[in-house]
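Note that one protein chain is taken out, while the other chains of the complex remain in position.
Presenting chain A:
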Amino acid sequence: MTILLEDARLAPPKAERWRAAAADLFSSPVNAVVTVVVAGLIAAALWRFARWAVVDAAWSGGAETCRQRSGACWPFVASNAQLMVFGVYPQDLLWRPAVSLALMAGVIAASMIPRLWSATLALAWGLVPAAVCILLSGTFFGRPVSTNEWGGLPLTLLVWMIAFAGAFVVAIPLALARRSNMGGLRTAAIIVIELVRGVPMLVALYVSRFIVPMTAPGLEINLFVSVETALILFVASYLAEIVRAGLQALPRGQTEAANALGLGYWRTTQLILLPQALRAVIPALVNLGIGVLLSTPLVAVIGMTDFLSAVREAASHEQDWPGCYTTAYFVAGLVFFSICFIASRYSRWLERRLRAAGHG
């Protein structure tokens, strides 16, 4: 053990590691051939990409230029940025989704700083999505905009935030119920969790959009409400299991010490168990968050114009911008990738930090 630690501390300098890696790659004739072939394939792919993105791309001009070039059509991105980001939201009211986007990005960024973790921040996760809903819909002020016209990146983020925040509210009671020693409650929690986890997200969306309204004649459910109900339940069933794992990992002595001090079940759960359990599962929470964000484009199948649909919508004006799908999807992919890449790097940093702090 000590020897291993010493080794890690005395890691060789970069140049040496390169040399060692190179030696490994050409350690035998077969390895050398494989290395050369793979390197060739990578180089070919990079070259093709570079030709598409740079050499053959249209950098200025309009649709006409794009038609003549075989590569990416960057002017398309420039002139459709607004549609791609904000979807079909009324043109003259774009400040609303813009402010919404800033608000949500602000809360998410603040949530990434451990020093700011507090009850206030948790409250912000409830209040900001509510504020964004009011802002986008124009309730209480200005012109109302129906949820059908919401779209783009603000919608994707909003759907994600509400799904995640709402899932917490559902998942914690579910996790507690599943650990309860009241048999009926436990069974009910297990049924809910396993039932919802047992279906694909797409099915959950369909059920919420098409099956639930059929249960009561004349029942009209807003599309946005349908989507969020399905997502909250879906995410909550996974979240409940993560929270349960966190609670399970706590030593029994914590509960006993709290009980011995006269703290009842609820106070013990609130003050002693949940704060420790949630801290321990933060990396899993970040992973779940990434997974949910990457699944949000599925809401398009029941008619919501999320970011990806907005991008597709922008590219679909064939007569104006022919053949710009590749460019459009490339940009959408880049946005999703950037968000998730940052999130996953952040998760790794956080994990290290929590471990170093000694209470992770």
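Methods note: contacts are C-beta pairs under 8 Å (C-beta built on N, C-alpha and C of every residue); 3 or more make two chains touch, one makes a residue touch a chain; residues count from 1.
As a convention for this text, contacts and distances are computed from a predicted model.
Chosen from "Sarcosine oxidase subunit delta family protein", "Sulfur carrier protein ThiS", "Hopanoid biosynthesis protein HpnM" or "General L-amino acid transport system ATP-binding protein", the protein name that UniProt gives for the omitted chain reads "General L-amino acid transport system ATP-binding protein".
Touching the missing chain, out of A:S180, A:N259, A:N287 or A:S344, is residue A:N259. When the missing chain is restored to the complex, the residue among A:R51, A:R69, A:R179 or A:R279 that touches it is A:R279. Mapped onto chain A, the footprint of the missing chain covers residues 251, 253-254, 256-264, 267, 271-272, 275-276, 279, 358-359.
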